Structures are given as C-alpha cells and as structure tokens.
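A short worksheet on the structure shown next.
With one protein chain removed, the remaining protein chains of the complex are shown where they sit.
Right, chain A next:
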C-alpha cells in the first residue's frame, strides 16, 4: 500500500509571529521555518505503518518555493521514500492545495493520504477534508489512533466531547491530531541518506489546475495586546482582588 503525505513549510511553532512594520504581511525574514508539526505526525504515522509491514512506499509532497525542499528532506530523513515539490511562488489557499493533491493522487494511486489536521500558520483546518471531498473518499479527521485492516481503517478521532471510533473504507484521507504519535528525531546518518533519495520538482503550471484565490485579504492586524497585570503577594490578596476589583467571584 502506497501512502502520500503532504507536508507544509511554516514558521516554527516556537516563534512569536509579528507583522511587518507596514502591516502588509507576516514578518518571515530571518525567522526559523520548520515542517508543520501536524505534518510531522503524519510522516511519522506513515513510517510506522511501513515498519509494521502495512505500507510499502511513502511519498512526501510539498507545494511552494524551492525552500520547501528543506521540509521534504526532513520527511525523507525521517523515513519517507521519495519526495515531490510542486513549485510555485504563490501562497495557495486550502482549496487550491486540495486540487493539486487530487492530481498527485491521480498520478500516484495511493490507498491512503495522511495529512496534518491544520497548519499552524493559516490555522484553516481544511485541506485534508477538501481533498477527501474532491476525491469522493471517506475522511477520518483529528485521528489519535489508526488501524489499517484488510478492507478498511478503524480510526479513533479526538472530538469535543471525548473520543469517537469510526470505520472507513479505503482509499481514505486521514488527518492527524496531536496524540497520534510522537515524531522521531532524525539522525545524522539518515539525514545523509536522505540527500540521495529522489526529490522531483514539478512546476505548478504543469498540473493545469485552477489555483486562483477565492479570498481577498483586506488587511492584517495584531490583536490588542493584554497588558500584564499585577503580582499579588498571597492567596488572600488574590481573592480580595477577584472579589472587590475584578468582581468575578
């Protein structure tokens, strides 16, 4: 069984994001970039399925500028077999990403696509569900446990009230939640090996997909910052403040 894993290059999750001084865009100059954390979990899950003898080949896919080769090399160093970069300078919306991934699925014919549930930059939480919708495949989102059987997958999903266990037919799209696994660290020998693994680059135009934006960003702003309040000396002072000043208890 072949697995396709889309990975996105995002501002590292530990960086406090700021706008450029003119407010036109998020400042990503000299900022650490990493693989979207949920995509790392997706890569890890695919590798574990391969190690368990369930999956054969793992193909990592990214969409973006040449800089995205970094995150593809990281996926290869973790254990993906080959990588594909769909090269574009444009910043694409989730619908456009899903349409491109549909083309990748048509070429690669995987039985499973494992996506991160959301990227930590756009926070849209859309691409995996959209891909499933376009393909007419079932979707198992926010997965915290994944079991592949002979004729389908059993997936435990993290939902607002707790957990939900569903069965889906294959092929399917799965999106990862935090508790699915803990991604492995890459080792130096594997990083060296990853340099020799195939990484194809295809220009976005070659796919002939409509990737025009559907949303127009009219402006960006930083939310009003909360000012740090006061330190209280002890529990008694805290309770007094909450009762008499904030009036919340």
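Just so it is clear, a residue touches a chain if its C-beta (ideal position, glycine included) is under 8 Å from a C-beta of that chain, and two chains touch if they have at least 3 such contacts; residues count from 1.
The definition used in the following text is that contacts and distances are computed from a predicted model.
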- Item | Protein name as given in UniProt for the chain not displayed, "Cytochrome ubiquinol oxidase subunit I", "Carbon-monoxide dehydrogenase small subunit", "Electron transfer flavoprotein subunit alpha" or "Glyoxalase" | "Electron transfer flavoprotein subunit alpha"
- Item | Option touching the unshown chain, where A:168, A:191 or A:209 are the choices | A:168
- Considering the whole complex rather than only what is displayed, give the residues of chain A touching the chain that is not shown. 11, 13-14, 16-19, 26, 38, 93-95, 98, 117-118, 120-134, 137-142, 144, 154, 157-169, 172, 177-179, 213-223, 226, 228-232, 234-236, 238-239, 241-242, 246, 248-249
